[in-house]
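Reviewing the structure listed below.
In this view, the complex is presented without one of its protein chains, the others remaining in place.
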Amino acid sequence: MIKAAIVGGTGYTAGETLRILLNHPEVQIASVFSTSCAGDSVSSVHTDLLGETTLKFSDTLGDPDVIFLCLGHGVSREFIDTHEISPDCKIIDLGNDFRLEPEYKGRKFVYGLADTFRDEVKNGHDVANPGCFATAIQSAIAPLAKKELIKDDIHVTAITGATGAGKKATSTTQFSWRDNNISIYKLFRHQHLGEIKRTLKRLTGGEAPEVHFVPMRGDFPRGIFASVYTKWYGSSACISDEAKTAEACSLFKEYYKESPFTFVAEQEISLKDVVNTNKCLLKVQVADGMIHISSMIDNLVKGAAGQAVENMNLLFGLDETTGLKFKPSAF
Amino acid sequence: MIKAAIVGGTGYTAGETLRILLNHPEVQIASVFSTSCAGDSVSSVHTDLLGETTLKFSDTLGDPDVIFLCLGHGVSREFIDTHEISPDCKIIDLGNDFRLEPEYKGRKFVYGLADTFRDEVKNGHDVANPGCFATAIQSAIAPLAKKELIKDDIHVTAITGATGAGKKATSTTQFSWRDNNISIYKLFRHQHLGEIKRTLKRLTGGEAPEVHFVPMRGDFPRGIFASVYTKWYGSSACISDEAKTAEACSLFKEYYKESPFTFVAEQEISLKDVVNTNKCLLKVQVADGMIHISSMIDNLVKGAAGQAVENMNLLFGLDETTGLKFKPSAF
Amino acid sequence: MIKAAIVGGTGYTAGETLRILLNHPEVQIASVFSTSCAGDSVSSVHTDLLGETTLKFSDTLGDPDVIFLCLGHGVSREFIDTHEISPDCKIIDLGNDFRLEPEYKGRKFVYGLADTFRDEVKNGHDVANPGCFATAIQSAIAPLAKKELIKDDIHVTAITGATGAGKKATSTTQFSWRDNNISIYKLFRHQHLGEIKRTLKRLTGGEAPEVHFVPMRGDFPRGIFASVYTKWYGSSACISDEAKTAEACSLFKEYYKESPFTFVAEQEISLKDVVNTNKCLLKVQVADGMIHISSMIDNLVKGAAGQAVENMNLLFGLDETTGLKFKPSAF
Partner (left out) sequence: MIKAAIVGGTGYTAGETLRILLNHPEVQIASVFSTSCAGDSVSSVHTDLLGETTLKFSDTLGDPDVIFLCLGHGVSREFIDTHEISPDCKIIDLGNDFRLEPEYKGRKFVYGLADTFRDEVKNGHDVANPGCFATAIQSAIAPLAKKELIKDDIHVTAITGATGAGKKATSTTQFSWRDNNISIYKLFRHQHLGEIKRTLKRLTGGEAPEVHFVPMRGDFPRGIFASVYTKWYGSSACISDEAKTAEACSLFKEYYKESPFTFVAEQEISLKDVVNTNKCLLKVQVADGMIHISSMIDNLVKGAAGQAVENMNLLFGLDETTGLKFKPSAF
């Protein structure tokens, strides 16, 4: 059994990591670390876990084989600095501390976009788990980048659920405001652009194209819906949009053929098809001279805790899907 | 023109009072009083008022003919204590400071349940505006109390929108928690029971019956839906439930025949039929030996700012509906 | 492996049964029966199953060990009449055909309220799965009935999610109407009262008390929140409400001590604590002379497909929780 510690235990991603690990057949919880709530029962904060665990928050780590850092951005380095962690213990950071600067105190954090860097993760020791928007958007453009088919600006609009903003109550996470509302924030300058461009450079070996990214706050708790398009430079043999779409779909299916959670849909799909699952669904269409990809994930699962556990499975040589086959909520 | 001051200007009920008064043909805003935001434009806080007003928050009252106190409960007395208010200036308190103890510093606050105490308000000087739950529930039981038809316990379940909890961000007003959720709070001991029982005593001239009130938090921003029932003691001449229902409906229609905003529905109705209006809709049915009344209001309008302006109209001898005919939002 | 057929495969409860059985370690899907969609891929209808199954709808049953009938009410008898089903094959009916009249063509349908009739189900052959409202409400009152502590009318208000109305598009399942709305239907005469009263009679051995049941349509897709109360006749030794509440909680905990999915909460809980799980959460309080129970389930899981699979586990001698430990959606 893998002994896992979850640090930052009262937040949304920690709760979700815990929800997943409690049912993981190869994992035993070493600790749910929280200094503020140490001694309290975990289900007093994550009330949905009532009846599923009698664990209490702890201010010691136990003796974990792997630590999930579910901390505010910038706090992971500080945690590593101030706690004694065995060099053998693997770290999976769900924050953004090691996504752009992967080396820290002798550790090297592999960027855990599992579908694209599967082998690196398998051979890695520590993981910088991708951001939620970054996961949805990169899933849509990595296959194109890999084939050097991005020759023009990329246009992205992506809408996130309210859990993406974290647990702290603010004016934009208030129900009365957010319900039935839509708004834009961090126009063209969301922090996930950094990791997206870094991946684009690695995949193309050259300069990253422009990515114009409009992030929106959606009026739902879970999920990210990304709408992505760029000019299509496919085979000249494909004349009709149907033929071009078929070509593009093939390219995507080939790219994801070994991915157990990422699928290319033929049919109409919508955000709720992925909610409460570790799946990423992609719908690929060519029209108007553009290739358009709709990319959908659950921000807390594939966009955070689910992909983190997927990465843990890869790090420990388990089947990638272990403990990650969830009943979709669907509605 | 009536010069009106709105005190506590940044809160939900103040915003709603302002939304109403800006279009009121007989009112001119003397001030939107807020010490914390004095000098800021009103539309910087109530962003929906962009383009509709260039007013700024002020820390002086102006010289109002009427003051709407939109303060936290308990704060109205303090405001009166610490500000010089002309004795001629009328006060309408939207908090609960004067509902149970109506006399204060030479003022006598009439309980402004307009449909039931219309004449008292017309002849009054100051008004204690009823609570939102209290308005919905009393609208359902006042006709029965008046006819001394309540001879058994009253059972009430009422669900409120999130704006009822005020503007302060808390764990139960968080979108991620409240969306698609239902919960109970203050079981059998909501503070509005006090004013409800006081009205029951006044109407019956005797003891108030037991009122078992289950308040619920609903996953919508606006509205209160109250489900109310008690044993039915109608005419022995009515045998079938249809006949009993007809008798009960007549009683309610008679009671509300002069009310411009309260209506008894024959058809199926639902909460959104009243949202963004000053209406109270009632559906009356007799079945199972019980008379059941569904009572629906918008908690911010009929349950607060709308009824407050209705009371202002009555105080100043205007037609009761002046400035209160709103386009329903319906959806 | 148990070979399972799901009949009525395109509806909500069939979809949910399928979502559960696809991950059940002891089950193999024999068929997803639908005459209207025979030949179509299951994921073309249940789009969230894309990537999780390549099953197609079929118009033959296969050779199942158990059949889940997910049909409109009244249609289960017809299905049995018109299809050849081996007498060895067990039937679990999710409709209401056998809840009140359990014997049909040599089969005897045990009422599958698992927590209360666990042993009967274990020894049974066929199951009439309880209704969703009936599950939530009976979970709240069975412990009291068993102890003969119900000596007065029972008051129930219960709010259901929109999936409870089935998949057919109607005016009351329209988004524009239902969003942010609340309404009452079938006041005091919901069809689940029949099975509730039947259980009360069986548990008390006498007449069933009056149950006044106000069903409401909620503006959420999943879940039932039932608020239930009746006069409390506890020990005279308990004076304070706290002591009475403690006594009542003990009684409920004792009743559910062998139940793997039904829990009595000490803390504040809300509907979303059970969504997408097979749990029933109960909050028990004594106040105002009443015992009040909040009872929460997911209508499609514990209220339908989840309890059906729980009953299958019992019928086949498996651990009751097999395949039913779902990650809660929580938000």
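By written order: A, B and C. Residues from 1 in each chain.
Definition applied: a contact is a pair of C-beta atoms (placed from the backbone, for glycine too) under 8 Å apart; a residue touches a chain by one contact, two chains touch by 3 or more.
Note that the structure is a prediction, hence the values are computed from the model and not measured.
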{"item": "Interface partners of the hidden chain - shown chains only, full complex considered", "value": "A, B, C"}
{"item": "Residue of A:S86, A:T170, A:S183 or A:S250 in touch with the missing chain, whole complex considered", "value": "A:S183"}
{"item": "Selected from A:R19, A:K90, A:K272 or A:K327 as touching the chain missing from the view", "value": "A:K272"}
{"item": "Touching residue (missing chain; options B:Y185, B:Y233 or B:F326)", "value": "B:F326"}
{"item": "Contact partner of the left-out chain, one of A:E26, A:E120 or A:D219", "value": "A:D219"}
{"item": "Interface with the undisplayed chain - residues on subunit C", "value": "12, 161-163, 167, 169-171, 173-180, 219-221"}
{"item": "Absent-chain interface as seen on subunit A, which is shown", "value": "155, 157, 159, 161, 176-177, 179-184, 187-189, 210, 212, 214, 216-223, 225, 227, 229, 268-272, 275, 283, 285, 287-288, 290, 292, 294, 331"}
{"item": "Chain not shown, touching residues in subunit B", "value": "12, 15-16, 19-20, 23, 43-44, 46-52, 161, 163, 179-180, 221-222, 261, 263, 265, 267-270, 272-277, 279, 281, 300, 325-331"}
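Here is the rule we go by: only the chains that are shown with their structure count from here on.
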{"item": "Rounded Å distance, subunit B centre to subunit C centre (Cα mean)", "value": "39"}
{"item": "Distance from subunit B to subunit A - Cα centre to Cα centre, in angstrom", "value": "46"}
{"item": "Per-residue multi-chain contacts in subunit C, two or more chains", "value": "161, 179-180, 221-222, 268-270, 272, 275, 331"}
